[in-house]
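For reference, the structure discussed in these notes is given below.
Left out: one protein chain. Kept in place: all the others.
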Amino acid sequence: MTLTTSSEDGTRITEDPALTSEGAQELASRDIVSAVERMRETGAVLRMAESDAAAIAVDDRAAVDFSEDETMIINMGPQHPSTHGVLRIMMELQGETVLRAKPIIGYLHTGMEWTGEELSYLQGCTNVTRMDYASPLFSELAFSLTVEKLLDIEVPERATWIRMLMTELNRISSHLLFMASNGMDLGAVSMMLYGWREREETLRFLEKVTGLRMNHNYIRPGGVAADLPDGWRDDLLRLLEMIPPRLDEYDALLTGQPIWRERLQGVGSIDTETCIALGTTGPILRSTGYAWDLRRDMPYLNYDQVDFDVVVGTYGDCFDRYAIRLNEIRESIRIVHQVIDKLPKGDYRVQDKKVTPPPRARIDESMEALIHHFKIFTEGFKVPEGEAYCAVESPRGELGCYIVSDGSANPYRMHIRSPSFVNLQTLPHLMHGGLIADAVAVISSVDPILGEVDR
Amino acid sequence: MTDTDVSATEPVAPAVAPPESMHGVPVSWSHGQQVLHPTADQLSPLVKTLHNDGYHMCLDVTAADYLTHPGRTLPDGIVPERFEVIVTLMSHRERNRLRLRVQVSAEEPSVVSLFELHPGTEAMEREVFDLFGISFIGHPDLTRILMPEDWVGHPLRKDYDSGRIPVQFKGAPANR
Partner (left out) sequence: MAEAGGFLDKGLEGLNHNFLTGNLEELVKWARSRSVMPATFGLACCAIEMMAAGGPHYDLARYGMEVFRASPRQADLMIVAGRVSQKMAPVLRQIYDQMMEPKWVISMGVCASSGGMFNNYAIVQGVDQVVPVDVYAPGCPPGPQTLLHAILTLHGQIRDGQLTRRSGEGAGLVIEQRDGQPDSGVRVGLSATRGLYGAVDQA
C-alpha cells in the first residue's frame, strides 16, 4: 500500500522511515564507530585515549569481535509504551543480549531555557515546573532558591516549612508514579491502578493547596503563592494514615514475590565508581550503597531540623532502586509528620514590596500597592547582576538551577541541571550484557522524566 | 608637602589582600559560592588537580552567551569573551561545590573536553555544542543531542532568530 506524499500545505507528510532517522545521533554499526565511542556504548566508563582503547580487546561481558552479520541494530522508541516518555534507544543485539545501547533524546525539546530568558522571574516558575512534570515543585523550588540567592532575601520560616511539606508530598506522589509505571512495565498491571489510586489522593491534597493537580506554580521566589487552606491538617493526616497500609500492600504484591524478584534482582547493576564518574545522583547512586542525599549532606530549607534516614541499597540493581523508592515514601511520610508539628505561624511570603505582590484587597486601598502590583506583574521585579547555582534533592537526583542575571527583570541565562539528563548516561552501562526484556526494567528503574531531559 | 607630612596625616589604608587564587587560578566569590576562573588552557589541568583534591563528581557543564549582557563582574586579569563555559564540580568528602568559568571567544569557540576524566560530561558537552556551537576537543561523539540532526544554527545563542510566530487574536480569520 503506497501513500502519496505531499507537502503543498507545508506539512511534512511522509511515510519514508528514513526521515525519522537522526543521522549521526544514532547508533552506528561497529566498523564505523571509533573505539572510544564503541566502548562507551558498551557502558565502559573510560579514562583512556583512543589509541589505548583500540589496543584493548572488548571487555569480557560480551564475546570478542563480531562481524556485521551476527549482530542486529534495533530501534526502540520514541513512541513505545515503556519508555517513560519519548526516549529512543538504539540497541545492538546479538540474539537477545544487548551489546551496545545508545539513548537518543531531544524528542521533547521545548526550548525551555530559551523561554526562561523571555519570561520574568515571577513567571519563571511556570516554565521550569513543566520540565520535571512528575515532581514539578522541585523544579520550582530550585529556581526560587536561586532567585532568592541572587536577590539576597530571606524567606520567612513558615514559607520554608510549607515548602518542605509540599516538596515531600511531591516526592511521595512522584515515587508512587514510579511504582505504578514500574509495575506496569514489568507486567504487574494492577500495580498501575494501585499506584494511581494513592497518587490521586495525594494530588487531591496538592490541588486543595495549590489549585492545580500538576504543574502547580506554587513555590515562587519569595515564598509560596498562598497559605495553606483551612482544614489542611486534617486532610493531610487522613492522607498520611491512608498511605502506609497501602505501601504494605505493595510489599505483599511485589517485594516478596518471586517473579518480581527474578525480574529485578541482578538486573541492571552498577557500581559506585561508575556512578560518580558519570555524575549520577539520586536513587541510582544510593542503590550502589553510597549514602549521598543533598537533604542530609548539604541541607537546604530546614532539613537539618528534621529526622529522617537516607535509604541505600547494596547491589546497585533494579530491585534496590525499587526498594529505595518505596522506602523513601515512608521516610517522606515521616518528614511530613515532623513538619506538621513544627510548622510555625507567620508570613507565607517575604514582605519585601519590591518582590512580593501585595494582597489583592490592599490594591483597592493603597495607590502604592496598586503600582507595585502593576509593576511586578507586567514588568517584573529586577534582580541584581550576578550568577548563582542552587540545587535540591529531587526524586531523581540533584536538581540544580543556574541563573545568570543582568540586572533586568528577566533572567539572562537560565539553566537547569536536570538529574534525568545525566542519569540517562548510565543506560548503556546498565543494559550491557542483559537481555532485551530487561531493557524495559532498566529504563523503568532509572525513572527518567523526558521533560527535564530534553527541556 | 614633604613625604613625612603626608604619611603622618593620611589615614592608614586598609590592608589590601592579594587577589585570591587556587592552584594558580583566580578565585571570586558569588553569593557564598567559590568560583574559579581558569583560562581555556588551564581548564584541563585544573580539573585534574581538583580531581585529586577530591572533586570527583562533575555535576554540570553548561554555557552562557554574554553577547547582550551589559557587564559582568570578573576578577582582574580575566579577559571577558562572548561565551563562557561553566563547569560545576562537587566534592563529597568536603561537601562543597566549585564553579569554574572559562571564557571562550566567539572566533574560536572550542574548549578541551572533560570526557576523559569525567565521562558523565559526554551528554552535557553535546548539549552545549548543540545549543551554543562550542566544540569540545577530544569528545568522542560531538553531535547534536536535542535538535534534529539537520538543524542549522545554535538556538541558545543571543543572535539566533527565536522562531516565534505571531499570535492571532480571537475572532481573526484563520489562515489555515
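Each chain carries a letter (A and B) given by its place in the written order, and its residues are counted from 1.
We adopt the following convention: a contact is a pair of C-beta atoms (placed from the backbone, for glycine too) under 8 Å apart; a residue touches a chain by one contact, two chains touch by 3 or more.
Because the structure is predicted, anything quoted here is derived from the model rather than measured.
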Contacting the left-out chain: of A:Gly85, A:Pro156 or A:Gly434, that is A:Gly85
The listed residue (A:Thr126, A:Thr255 or A:Asn302) that touches the chain absent from the view is A:Thr126
Subunit A residues touching the chain left out here are 3, 10-15, 17, 19-20, 22, 78-81, 85-86, 106-112, 114-115, 118, 126-127, 130, 133-134, 177, 180, 192-193, 196-197, 199-200, 203, 207, 211, 213-215, 450-451, 454
Residues on subunit B facing the left-out chain by the touch rule are 146-148, 151, 155, 160-165, 167, 176
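One rule holds in what follows: only the chains that are shown with their structure count from here on.
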Per the C-alpha centroid definition, the whole-Å distance linking subunit A and subunit B comes out as 24
Within their complex, subunit A touches subunit B through residues 22-25, 34, 36-37, 40, 45-50, 105-106, 109, 111, 113-114, 149-150, 152, 276-280, 292, 297-298, 385-389, 391, 398, 400, 402, 404, 406-407, 412-413, 415, 417, 421-422, 424-425, 454-455
Seen from subunit B, its contact residues with subunit A in the complex are 30-33, 56-60, 62, 64-65, 69-73, 86, 88, 92, 95, 97, 99, 116-124, 127, 131, 140-141, 143-150, 155-156, 162
